[in-house]
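Missing here is one protein chain; the remaining ones are kept as they sit in the complex.
Chains: A and B, in written order; residue numbering restarts at 1 for each.
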Amino acid sequence: MNALPTRKLEAWRYTDLRPLSAISFGTPPVAATAPDLPDLPFPRLVFLNGALNSALSTGFTHAKPFAPFAVRGTQPMALINAEHAGEGINIEIPAGQDAGELLLVSQASGTAPFAFHPRHRVKLGQGAKLTLIELDKGEGTYWQNAMFEVEVGQGAKFQHFRLQQESTDAFNTTSIHADIAGDAAYEHFSLTLGSKISRTEIEANLLGQNALAHLNAAQLLGGTQHGDFTTIIRHKAPNCPSRQTVKSVLAGRARGVFQGKIEVDQIAQKTDGYQMSQALLLSPDAEMDIKPELQIFADDVKCSHGATIGALDEEQVFYLRSRGIPEADARQILIRAFLEEALEPVTHDASKALFEEVLESWWGRQ
Amino acid sequence: MLEIKNLHARIGDAEILKGVTLTIPDGEIHAIMGPNGAGKSTLSYVLSGRDGYEVTEGEVLFNGENILEMEPEDRAAAGMFLAFQYPVELPGVGNANFLRTSLNAIRRKRGEEELDAVAFLKLARGAVKQLAMKEDFLKRNVNVGFSGGEKKRNEMLQMAILKPHLAILDETDSGLDIDALKIVAEGVNTLRDEKFSALVITHYQRLLDYIVPDMVHVLAGGKIVRSGPASLAQELEASGYAGLEAA
Partner (left out) sequence: MSMTTEATINELAAQKYKYGFTTDIEMEEFPKGLSTDIVRLISAKKGEPEWLLEWRLKAYAAWLKMEEPEWARIHHPPIDYDALYYYAAPAKAMPKSLDEVDPELLKTYEKLGIPLNERAALAGVAVDAVFDSVSVATTFRETLGKAGVIFCPISEAVREHPELVRKYLGSVVPAGDNYFAALNSAVFSDGSFVFIPKGVRCPMELSTYFRINARNTGQFERTLIIAEEGASVSYLEGCTAPMRDENQLHAAVVELVALDEAKIKYSTVQNWYPGDADGKGGIYNFVTKRGACRGRNSKISWTQVETGSAITWKYPSCILQGEGSVGEFYSVALTNNRQQADTGTKMIHIGKNTSSTIISKGISAGHSNNTYRGLVKIMPGASGARNFTQCDSLLIGDQCGAHTVPYIENRNASAKVEHEATTSKIAEDQLFYCRSRGLSEEDAVGLIVNGFCKDVLKELPMEFAVEAQKLLAVSLEGSVG
């Protein structure tokens, strides 16, 4: 196996995988429990411990049989994934087709630690559309090391909404490599609540004029959870916009990481890149590390990033209290407003409703 | 009735209020004027219970109750309302939701029944209309992206809905054009009755053309240095604050 990346690698300076490497992971057991599937009227593909379960899946017109493929990304976790012939979805939407929604469910459970390495491929032809709603859940100690190879054809639109609610003893590392053609869009939103350690790493290449990437995320972490959202957006063509809003709410001893790099090639004039990352520390022991990065080789560009880390704004708390709202309620209102904003990029109603419900229950547990 | 008795307050090591004494009976509107740095904003923040101000001496009674030990939300429930000089932005918090939460928190504390969404919206829409505001005001996030005038109008909207017994207007007129000024004045004037009182803090006399006070006090160097009828405001406008600070 390729070695796990260590903190000596610049891209991994904030995420320490030693707790992962300390565990010896076996092969996935046959899953015993069926997942409780969300009540969403969409076709679905359900994986239990990394294996496609046809009984629970509905089938999907554009799903092809899984076939291993070469990995293009250079992310270390993708390379490890490439060594293991894990199953995954293989979706091809023909040109001009609106394929609607597809649910991708991963449920993991077992008594002894195990690992699985799903390898997913999603390809949208010219002008095609797809909304993929991905749900990751599980119980026990396991490691899901997933990768996505995404190709969004000319003028196509791929919405990718992820809800990561893995077991808090589990590890989730997900690598996404997306090539986005001219006038095409890749809209990504990850909501991370689960895992002991998780890392979502996205490389998005904007390859044609007016290609668009939205790489958004929210992380709600408590206990000793560690959540890392790392992205690289490469502007390789003129006139491409990219947008990122990444919000973290950290309770307990949780640690959040956001690393966002925007690269603008010399050819990519009129690039419009915007990135905002905000973190709310709810406990004295929480920690947030942010590394926004710009690498720019074109002159006619507009790129900016902003980052804030802090506790709730006491001015705001006072304002609410001066209007009669008790302090505890005032704080709750402000935290929820913060999260509400995080969901703004989710433009798909059913997904948004699902996320809101999850936020509600997370909040109830804090 | 608001009674401020020999109030001393400091921020850190700096004493800002050095013995303010002032009584505002029910039904009256008093104005406090004074030069920059006189302690006007400090007075309003001490009255509304903001952190960072240490009261070293004196007391403040509101309807006979010492409010200095009360939390800001309890002061609001008791019927005090501070219109902020710089209203705070609350991204992600809808105006309507904010107002209803406030109103119901206050009603709950007073043992009154909470308003449901329908009843509240009716009330809020009425107030919005009365203040000549667009209805989308209620849908927007609290003060986010509001112009200076809109923020002040929003303060008046809150005041109209929360119906306080005592309103403290902290330089609410600063940065307002004449139309907005009139709206602020109207916001206060419509609440005027024998139960309602207000403390209008302002640097300029012009707001007092629209809200005619029963009394005018001059705050300088952390003390009330002069008090008089409404005409005192005009006098100050003409002669300025010079000479008063030494008093």
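Definition applied: a contact is a pair of C-beta atoms (placed from the backbone, for glycine too) under 8 Å apart; a residue touches a chain by one contact, two chains touch by 3 or more.
Quick caveat, the model's predicted, so the values are computed rather than measured.
Though it is not drawn, the left-out chain touches A in the full complex. One of A:P241, A:P292 or A:P345 touches the chain omitted from the figure, and that residue is A:P292. Across the entire complex, the residue among A:N2, A:S21, A:T74 or A:Q266 in touch with the chain not shown is A:Q266. Of the listed residues A:L52, A:L282 or A:A350, the one in contact with the hidden chain in the full complex is A:L282. Counting over the whole complex, chain A has residues 10, 266, 269, 279, 281-311 touching the chain that is not drawn.
Operating definition for what follows: only the chains that are shown with their structure count from here on.
Residues 48-51, 71-73, 75-77, 81-82, 84, 87-93, 98, 101-103, 105-106, 109, 141, 158, 162 of chain B touch chain A in their complex. Taken together, the chain A residues at the contact with chain B in this complex read 313-316, 318-327, 329-330, 333-334, 336-341.
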